[in-house]
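A single protein chain has been omitted; all remaining protein chains appear in their positions.
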Amino acid sequence: MSLLGAPEVTEDGEFIINIGPQHPSTHGVLHLKVWLDGEMIKKVQPHLGYIHRSIEKMSESLSYRNFIFATSRMDYLSAHINNEACALTVEKGLQIEAPPRAQVIRIIMAELTRLSSHQLWWGCTGLDLGAVSPFFFAFREREAIMEIMEETCGARLTQNYMVPGGVMYDIHPNFQNRVKTVLKQIKENFKEYDQLLTGNVIFEGRTKGVGYLSPEDAISYGCTGPTARGSGVSCDIRKWFPYDGYEKVQFEEILGTGGDCYSRYMVRMAEMKQSVYIIEQLIDNIPEGDFQAKTKNVIKLPKGEFYQRVETARGELGVYIVSDGAASPYRIKYRSPNFSNLSALEHMATGAKIGDLVAIMATIDLVIPDVDR
Amino acid sequence: MTNEELKVSVSALYPAITFDETGEFLNAISSVAEFRSVMKTLRHNKELEFDFLFCLTCIDWKTHLMMVYHLMSKTHKHVLVLKVKLDDTKDPQIESVADIWKTAIFHEREVFDLFGVNFKNHPDMRRILLDESWDGFPLRKNYVDENMISI
Amino acid sequence: MSLILDIGFAPFASGVHNWVYGMFGNTTIAMIVEMVIAGLSLLVFLVPLCFFLGYMERKVAAFMQMRLGPNRVGPHGSLQIVADTVKLLLKEGLTPDGSDKFLFNLAPIIVVITSMLVLAPIAFAKNFQIWDMSIGVLYVSSISSISVIGILMAGWSSYNKYSLLGAMRSGAQIVSYELSIGLSLISIVILTGSLRMSDIVMSQQNGWWLFKGHIPVIISFVIFIVASTAEINRAPFDLAEAEQELTAGFHTEYSGMKFAMFLLAEYINLFVVSAIAATLFLGGWMPFHIGSWEAFNHIMDFVPSSLWFMGKTFLIIFIIMWFRWTFPRLRVDQLLNLEWKYLLPISMVNILLVTVMAIMGWHF
Amino acid sequence: MFLKDYIGTVYKSSKSLLKGMKLTGYYFSHPKKILTEEYPDNRATLKMADRFRGEVVMPHDENNEHRCTGCQACEIACPNGTIKIITKQELQPDGKKKKAIDTFVYHLELCTMCNLCVVACPSDAIAMAQTFEHSVYDKKQLKKTLNKPGSKIMEGVE
Amino acid sequence: MAETEKMIFPAQLHQTADGGIVVSKLDDIINWARSNSLWPLVFGTSCCAIEMMSAADAKYDWSRFGFEVARATPRQADLIIVAGTIVMKMAPVLKRLYDQMPDPKYVIAMGACTISGGPFFYNTYSVVKGVDHVIPVDVYIPGCPPRPEALLHAMITLQEKIKNETYFGPSKTIEK
Partner (left out) sequence: MDISTIVFYLIAITILGSGIMAVTSRKIFRSAIYLLFSLVGIAGLYFYLNYEFIAAVQIVVYVGGIVVLILFSVFLTSGSGEDMKKPHLGRALFSGLAAAFGCGLTMTFINHQDFISSGKPALDPSAENIGFQMLSTTEHGYILPFEVVSMLLLAAMIGCIVIAIKIKVPAHAILPETKRYHDDIDVPETIAVLEHNESIVKQS
């Protein structure tokens, strides 16, 4: 907790404060022990596990249809993509592929999820740096996307729309029109995002040159997603190991070169535009056909190990299923992007100031339940 | 490098390593004794250069524990899965690779926390997700917890 | 209406004065009674003012963020702040264990009292001023420097690291920004040749300093607004209570009534700095006149002076609120950089310009 | 040149700040852009999307009949034990005994609205309702029985 | 829930010959103030926190009720919205946060995880099965996560509860 009692000073005159587990800038329940010299951070030690919900253990006793729902609660901002990863892994085990229509729907949904996730991130970055208004501007578009999700999937945040073999049901008749309207709105409003934060001198001062992560360190720390791409490390799974027909759509992998908070910020801003571009290519070209491949009622994967990597809004999610041939997985491991990204925090924040720590955490875009699982 | 070429170049360096190609990736199974030097070679050998450890985990096969390292090379674009069998389930021990890939610092702590594998020479070997006072290793198959309700 | 208001204040004040002195033969007792009356009327004026400022802040924020803001408590949500205040007053007031209880409880009082003291020399309307002292401007800047001590006290005595960090930030911030506030005030003092508030207002009879002082005065106006936003710890300079960094900074441990006092002080301070800016740069209660356009000037004169004063003050309050709901927060070193690298040098050069202007008589 | 750079910085930063203020000022002066939907006042017109999953219900027709055979497919399909079906043996008119539901217990407090039970149901006996105002003071009230008292299975549903 | 009429001030106008006087009970005013000024603690552990943020955004805008003053420090908060799973490691922290809040304080349990462990009720070793094992809860909202409107509904329900409290003596019980 935040109220920590006596000022505690180490022998070197350093000042230890505990940020979290409940603190507005930790985006959930992360506990950071920070050694300070004045305002300067000497050392950061993340303490995790305040939201460790034993999803991996739980999944071992659930059937292959049922374990998917829990992954929505891991990285709830990319719930769709998490579900997709699980569905793909099961499909890999069954050696089937989703029908083309389902694949396209999956991509559109995943990109919408990425958009809404990045929008929330943008709002929260503003909030973390002390600007309140971006939060409301970001949620304006996010709510529009949420409405689309709700109409087609039936839920706003934890949709549970992906099932092994395709999607749970067909898209809503209004879907295409609404997506087009929202895309138009989003494209117009990107200008406002830039007006409010991107060009702002205070914002630039807070992020430029802050939280530097070199490409070598990014790889060594296992960083993925915009965090690594901000340092110029190419790691987009959609390009490296395309799944669900990503090889058929055109988009660019955005790479920053600065390695600082501003670079990570710009990568995400540009990624939003790429997501819009991907959806635009597909929204009028959803092929007709089944939305779900036929699967047996009780799915049993053959004995073996199946690993599927997907690109969530925060980086690479790996689903590693070890099957012993039974109706539920023998072991499931989620290689979550945030867990690795968080480990680089200590490296980035050492030598920075408290205000920078907030900026760094904001641009890593942590989702703590994904760290703790 | 394709899986075949990988197999050839790795077994040229370490003949004791056995391979298993049933899955998507090439699986190499190493022994505990050789493990650390294999890992160092995999990371630093110019032809192999596995610089990205993207997954590190453990599987409890009841009789033994299996450490699984998913390695990838960003420069050569190949993937290798290295496995190490730990026979001692009471007090499993293995060398840490935290100095080779920094991401292992967190991942090894997680494996220590949930499986009880002890990593030698790890810079900060503490539980990461659970309380320091937690009893047992939850992801082991023989873990019992009276608070846990099963369907 | 205008006649009542315009003529009303000054005769009312002197009427009360005469009545009190007539009532009590002893001048000392009469003086005390008069002071008490002034104090009470100030309170009666301040509390609704702070309610209104709180309400205004929430509504301004809401409209800038495309939402409605409070609208369910009272007509258009106007009683929202009343409800908040009543709740805060009735809430349990905690004093943390291990804190220095005497200083902990004293700090909010000092903060509120200092912010109220600054109100003394402000001319609210024509001939309506509590204390027209000869050193009005200097008094303002000297008294406002005490408020930092209340914050330092609060941060120290809370026995909390966040509070301590917040207090240290706030100390460094206020002490440095006082310099450029002082310098921008001096530019008007140079032009007017007096520290007395009423003289400053009177000197703007034929035009506000903002207009007739050319660019140097505009620069000092901007510097004053920026620096005073920092001085009263409002976003984007709210480092002392930066929520995302220090939970609530120096008042992390305060609850209930004591916290309400910090809020009260914040709003009084906001009003005070805006009122001073309005007095010095925008002519206080002076109506807006255009040269020798008699018809227009006459219409402007018809608007009561108190309305002029309040209008100008609220315009500046709105600008400061506008800052808050637009900008991200500065980092602590940037905050000091802004002061020492930009505001201070610019205002020093500016002072020279103003002096030259005053000597050469280039202003209107 | 130092002075030029200095003035340039000041100018550029002020411009970027004014840009942001222009945006917020624009929205401040355009109250029509306000997006707020006033929730408790718009309850009459508030309509959820038709697929919105608020809670599991068991539709009954006008004869107080439902379609649930008590096959427990939903109970198995539920990932977290939200549904408990207690069955009984009912005597048919022709003398045969047939399985039927006694109580269909639904734990709203556990439910994650994942829709897997509805998908699993072979006889479309359960559906997702669009209600969402479930707040209660007492947790026990969230445990619900979905079949109405005295209800029967519809003719012809196997 | 009673219809949510907009109550301007909890008082009656007592008509007299020349105008009127406003009559009110102290309890009513206190409850009016408390129920209309619920400042939540910034406390979200997982998915429900996002819906809680959505409730604050422009579309749902809980500031209409005066809830928007979310405080980061428990000393100044009136209400904890427990939005998300509470695990064994977090439970003592939550308890401590609750203890640090000054009276009167209220708790809303938002979402299935908080009410009962929800999706993580079975087969998990680390989840607290219901936040009411840790702190007393006033209002429960089921849903995973509940819609922002559902959260607003819960807060209105809580307001109803507060309006039936008495400052001195025991509070009335109301059915819901």
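Residue numbering begins at 1 within each chain, and the chains themselves are lettered A, B, C, D and E in the order written.
The working rule: a contact is a pair of C-beta atoms (placed from the backbone, for glycine too) under 8 Å apart; a residue touches a chain by one contact, two chains touch by 3 or more.
These figures come from a predicted structure and were not determined experimentally.
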item	value
Contact partner of the left-out chain, one of A:Lys191, A:Lys208 or A:Lys303	A:Lys208
Touch with the omitted chain, as defined above, among A:Gly258, A:Pro337 or A:Pro369	A:Gly258
From C:Gly93, C:Gly171 or C:Gly311, residue that would touch the chain that is not displayed	C:Gly171
For chain C, residues in touch with the removed chain	28-29, 31-32, 100, 102-103, 106, 133-135, 138-139, 141-143, 145-146, 148-149, 152-153, 156-157, 164, 167-168, 171, 175, 178, 193-195
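Note that only the chains that are shown with their structure count from here on.
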item	value
Distance-maximising chain from chain A - centres being C-alpha averages	C
Chain pair, D-E or A-D, that carries the greater number of C-beta contacts	D-E
Between chain C and chain E, centroid-to-centroid distance (C-alpha), Å	35
Computed distance of Cα centres, chain B from chain A, in Å	25
Multi-partner residues of chain E (each touching 2 or more other chains)	57-59, 61, 64, 72-73, 75, 89, 100, 119-126, 144, 147
Junction residues of chain B - those touching two or more other chains	130-131, 138, 150-151
Interchain pairs in contact, sorted by label	A-B, A-C, A-D, A-E, B-E, C-D, C-E, D-E
Footprint of chain A on chain E - complex, ascending	41-47, 49-51, 53-54, 57-59, 72-75, 84-85, 87, 89-90, 93, 96-97, 100, 113, 119-120, 122-127, 144-145, 147
Chain E partner contacts - residues on chain B that touch it in the complex	130-131, 138, 143, 145, 147-151
Complex contacts: residues of chain A adjacent to chain C	2-8, 15, 17, 23-25, 39, 126-133, 135-137, 140, 196-197, 200, 202-203, 205-206, 353-358
